[in-house]
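Below is one structure, written out as structure tokens; the observations come after it.
Note that one protein chain of the assembly has been removed; the remaining protein chains are unaltered in position.
By written order: A, B and C. Residues from 1 in each chain.
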Amino acid sequence: MSHNTFGHLFRVTTWGESHGPAIGCVVDGCPPLIPLTEADIQPWLDRRRPGQSRYTTQRREPDAVRILSGVHTDQNGRQVTTGTPIALMIENVDQRSKDYSDISTSYRPGHADYTYEVKYGIRDPRGGGRSSARETAMRVAAGAIARKVVPGLRVRGALVQVGPHRIDPQRWDWDEVDRNPFFCPDATTAELWADFLDGVRKAGSSTGAVVEVVADGVPAGLGAPVYGKLDQDIAAGLMSINAVKGVEIGAGFAAAALSGEDNADEMRMGNDGTVRFLSNNAGGILGGLSTGQPVVARFAVKPTSSILTPRRTVTREGTDAEISTKGRHDPCVGIRAVPVGEAMLAIVIADHYLRHRAQIGR
Amino acid sequence: MSHNTFGHLFRVTTWGESHGPAIGCVVDGCPPLIPLTEADIQPWLDRRRPGQSRYTTQRREPDAVRILSGVHTDQNGRQVTTGTPIALMIENVDQRSKDYSDISTSYRPGHADYTYEVKYGIRDPRGGGRSSARETAMRVAAGAIARKVVPGLRVRGALVQVGPHRIDPQRWDWDEVDRNPFFCPDATTAELWADFLDGVRKAGSSTGAVVEVVADGVPAGLGAPVYGKLDQDIAAGLMSINAVKGVEIGAGFAAAALSGEDNADEMRMGNDGTVRFLSNNAGGILGGLSTGQPVVARFAVKPTSSILTPRRTVTREGTDAEISTKGRHDPCVGIRAVPVGEAMLAIVIADHYLRHRAQIGR
Amino acid sequence: MSHNTFGHLFRVTTWGESHGPAIGCVVDGCPPLIPLTEADIQPWLDRRRPGQSRYTTQRREPDAVRILSGVHTDQNGRQVTTGTPIALMIENVDQRSKDYSDISTSYRPGHADYTYEVKYGIRDPRGGGRSSARETAMRVAAGAIARKVVPGLRVRGALVQVGPHRIDPQRWDWDEVDRNPFFCPDATTAELWADFLDGVRKAGSSTGAVVEVVADGVPAGLGAPVYGKLDQDIAAGLMSINAVKGVEIGAGFAAAALSGEDNADEMRMGNDGTVRFLSNNAGGILGGLSTGQPVVARFAVKPTSSILTPRRTVTREGTDAEISTKGRHDPCVGIRAVPVGEAMLAIVIADHYLRHRAQIGR
Partner (left out) sequence: MSHNTFGHLFRVTTWGESHGPAIGCVVDGCPPLIPLTEADIQPWLDRRRPGQSRYTTQRREPDAVRILSGVHTDQNGRQVTTGTPIALMIENVDQRSKDYSDISTSYRPGHADYTYEVKYGIRDPRGGGRSSARETAMRVAAGAIARKVVPGLRVRGALVQVGPHRIDPQRWDWDEVDRNPFFCPDATTAELWADFLDGVRKAGSSTGAVVEVVADGVPAGLGAPVYGKLDQDIAAGLMSINAVKGVEIGAGFAAAALSGEDNADEMRMGNDGTVRFLSNNAGGILGGLSTGQPVVARFAVKPTSSILTPRRTVTREGTDAEISTKGRHDPCVGIRAVPVGEAMLAIVIADHYLRHRAQIGR
């Protein structure tokens, strides 16, 4: 049991606060002999990096990752994993302080600073310590390793809703995802979001969002029927991301309104002699086990509570007060949650791939 | 790591198949000196028991629980926990076989029998082995113990949506929940559901549903900021229930459409000198830690795939086929998921209560 | 984390007290399709069963094991594991009470009843609850399953010291082990022990012992270099047996007196092209990893504290007293520890076999 470790056999332990000297993680249980250099990890971090558009926080961090252990250069000069723990570290650069005059004496509504102080007896005004989104950089780094553990695995994500505005699934184009600052798979909706988010940003406000993550190439049979369900761990992994308030698999909450006839994915033999599903309401998981179809999950990200509009709150001394957050804002934290959601999905699948191999032997 | 254990310090390990001689569980980590007899557990099992109305499966099981270990009668004649593992067992009575002619050769679309056979190399036509809902009886039994671990804790649940029909939150009445066969908190909607479900049942069809579970009396500060988040474990616990496809906390997916102004729960000092939240979009959890407000979670249950209408499928031999499920049906498995969801929420909170006590010391 | 579970991937959770209705265990993580019936388990339990000679406790228990879950009869009528949790249960038969007049008011020196009451606030005079040796029956049962998980594995044990009398390793004969009531591999020493233990028994006294367990057929490479060391888990497994006060691997404590020249096992190529070690001071483990040689461990069992001679103690009320234990005695609990030690070694090796398979993939 641990408060800061995720996974059972492919295990990720993260550490570090946004205002300390560095953040890092230890990836334990990775198989040996997998080619791995910083160049395999850095591009995923670059996708998540803040400050790349006016729609995300202006904190500027190069987020240059270093591998401190767990790799080895073989006779052919190729750097590979050794099977020992892989330590990753990113030095914090931009530790510029916000204007903390208000928030050091009052709690921000919707923020963890109140519950933090109740639990730990500590009031850390500088970015919330471990509750900072900065921790998610290490998830992305660990996820880059997880992607290499399962042969043939591809994990992708997209933003599918911003505030009240959803994409049109008919216009879904994976190639579009990297062409706009929102990871939006639908070019038309991306334009609409740009306008909407400009308004949010100028108002010093914020908005929620929904992210969809999809894993192709997941072998059938990963998971277990009761408390080792693949979807159980996906739910845990995605809900563990900051600001996430809901998780669904396949048809998800929409399945509640369906009949058995409409929900169950029918099957036919494919020409290649393998089983083919005619739909994917299951999101690639039946009875906690992967079906071989793409694994599809969605999660809801609430709007950040750091907004300009004054809100009613209380002070540490127990008096009523008002608070507004000045300085850097993040109008839609859901945008940067896309690479983080991908990483968590990859980590869960890598973990279950190893768990499956242990019990089943292949 | 385990495939059949849930929890870290309050740990529940379940075993048994619906067609074996018995099912059971071991509850480990329970504190000593808590009064506990079968009478503390049986009423919760009775609420979940099938065959109590025409809207649930007609399997008839008395579900009489026995405590086999972990209790002791003290000098005052009171039976209390000893701090050692509590073994619970329920003998299976109704093992009447369904008509399995079809389903032993073909896979049921939307059912785990396909993924099961891919993983384990075993084709168990008799009710799906561990994927049977029967396993959830032991969750309810363990949940009854969990309810006693946290002083002042009360966990309740209700069905809030059946097929497309949602309750009206304005008419929510907890007292109503036990007056209808649906755990519905809204008498008017309960009548509507009765008609709707009669139709579903007569058609040999099935429908999905949404359950809401609420925990009052959760102390503030339970949880941890990163991978020990209280909501992370609630998500895992609820998603581990059979047929669940989505989980949300507080405002959940609706938070995606909100602005920061509308989502953040404002705070004021109460007359009694404690902090009061003016709303509960957070569902009682901020930054992974409980706020002291009621913890509110919702989960979506898909319609069962055991329906009369013939569906396209494939046989074990790899040919196309049609299949329909005869015999006992369960038009809305979401109904009986209510006590199961309550139990999982209670187990997660008991576990975090012990985890909190370990690190914080109170 | 659990107080009553042993193992990581091959996990054994035991429950039950010696004076309750039954004892049992759940074996989780066992691979599917392994042939398993009660007949595979019962012979190992019979070896451990008390009351088989005058040198062990006269408690009489048939110890008939039942498999309650996790198996399935395949098309060929063969019962095999399904990959789901295997629940085992043994009903308690001989619950005859000892004369507890003394020991319900005073603590037995060298016994856990004092520490038990300090921890749990409970005074269970009837055999010590979970500290009873009865729990070890379930270890032997689980060990019988573990033996079947690793192809080619053979685990054997022998008693090598009783009181001050050690066997002569030159006379070691595995066939002799089952010909005397002591699991002694040396016929000459067995006769000496018979006399010695008759004296101990008649005096109402007790004696310590040393057990050696050996596993042949352990594949090279099981374990991990740091906290997943094979010998670390063997040490934990053997030390977790009641009354064990020491554990050693290979040369063990004797290695402290050796030089590097004398201790290191030299290597040569065998005629079959495999590496051959010229000695086995390492006990089959180097750097926490198995070498492919037999894994050899030894553990010391203290004499039981239930003896006739009056001993100084204190009462629960805090006054000085004397105590002696009447009723059934066990002059040398080390004898029956032999099958228990074998079982724990088998469980550790099965667990590491699965762990190895997860990370290395074969």
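As a working rule, a residue touches a chain if its C-beta (ideal position, glycine included) is under 8 Å from a C-beta of that chain, and two chains touch if they have at least 3 such contacts.
Quick caveat: nothing in here was measured; it's all calculated off a predicted structure.
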Inset, instruction - Would you mind spotting which of A:H72, A:R276, A:R312 or A:K326 touches the chain that isn't drawn? - result: A:H72
Inset, instruction - Considering the whole complex rather than only what is displayed, give the residues of chain C touching the chain that is not shown. - result: 1-6, 8-9, 14, 107-112, 114-116, 118-120, 128-131, 135, 161, 163-164, 200, 205-210, 220-221, 223-229, 231-236, 238-240, 242, 244-261, 263-269, 273, 275, 278, 281-283, 286-292, 300-307, 309, 311-314, 318-320, 334, 355-356, 359-360
Legend entry - Residue numbers in chain B that touch the chain omitted from display: 1, 9, 29, 31-32, 83-84, 225-226, 354-355, 357-361
Inset, instruction - List the residues of chain A that touch the chain left out of this view. - result: 1-5, 8-9, 11, 13-17, 20-24, 26, 28-29, 32-33, 66, 68-70, 72, 74, 80, 82-87, 119-122, 124, 129-130
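One rule holds in what follows: only the chains that are shown with their structure count from here on.
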Legend entry - Centroid comparison with chain C (C-alpha atoms), farthest chain: A
Inset, instruction - Would you kindly state whether over half or under half of the residue numbers at the chain A/chain B interface are used by both copies, giving same or different? - result: same
Legend entry - Centre distance in Å when chain A and chain C are each reduced to the mean of their C-alpha atoms: 46
Legend entry - Distance between the centres, which are taken as Cα means, of chain B and chain A, whole angstrom: 26
Inset, instruction - Would you pick out the residues of chain B that each touch at least 2 other chains? - result: 1-5, 8-9, 14, 119-120, 129-130
